[in-house]
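Yeah, one chain of the complex is gone here, protein chain that is, but the others are all in their spots.
Then we have chain A:
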């Protein structure tokens, strides 16, 4: 069964079109990540799915049921916000129970579900505290717990980790992944962080300017990007684009080379001067000026000793190169 089906969804604010003809299917149990630069419409798309914004045109089906005219609370969804959005005057327990109370569920069922969710998220010790007495990570766990107790058909996450520091972000990411496995629920997750996208997703949806650029599994998107935008956006450091003429190819084409496929090689085809070296311990990123104002990034595995201003030659694996035309489409 499909958890979510969007057909031809458009959304405009006044004259500004924010979403343009979005078609998308989310299968049951799938973890789908919307990713894209800021302003690409990914959060708006999430709000349209949740019902917080109305569509301008198009259809939304959740769990096989058209929800175009259904208010957010009755769509069978639960949402986790970037700013946690906990109710400041309620305790953790009351925060989690509120939605169930609104649905007039029996008291013992509410207590049971809250207990279950708080055990799952190790919140049992904090149930009687108020949000102001919790740390950022705990608050976000409460927000996730508030979604879990509702047992929704579809979870919506709106950049839930953006307010957390790096270490906590990683922990919470793992927690969300574990939760997804445990619940087997369908989830949609919005982020601009490609690491979150790559690590969590079953399916990534890359958005740009309100359009879907590509849909696919993380590895599909990484290995086989549909166009230059996707190729550049996914992968860190991002892909190098070298005019084909520099490598003896035809005019108007670009060769895309991922930094890890370009290695230092004394007989390499790309020569230049090192402009910067980033030593990350596990990897070393070498930025090389290869002429024509192009800075080429090579990612060497392990620690590599390179000096700024040193002349260096790089070679790459031709089988791993991607060719793009001048409009950025794959050839």
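Just so we're on the same page, a contact is a pair of C-beta atoms (placed from the backbone, for glycine too) under 8 Å apart; a residue touches a chain by one contact, two chains touch by 3 or more; residues count from 1.
Please note the rule applied: contacts and distances are computed from a predicted model.
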For the chain that's not shown, choose its UniProt protein name out of "Spore germination protein KA", "Carbohydrate ABC transporter permease", "OB-fold domain-containing protein" or "Phosphopantetheine attachment site".
"Carbohydrate ABC transporter permease"
Where the complex has a chain not shown, which of A:29, A:58, A:72 or A:243 is the residue touching it?
A:72
Cross-chain touch to the chain not pictured, restricted to A:103, A:278 or A:317, is A:103
Contacts from chain A to the absent chain lie at residues 47, 50, 52, 71-74, 77-79, 81-89, 98-99, 102-103, 130-134, 136, 139, 146, 158, 163
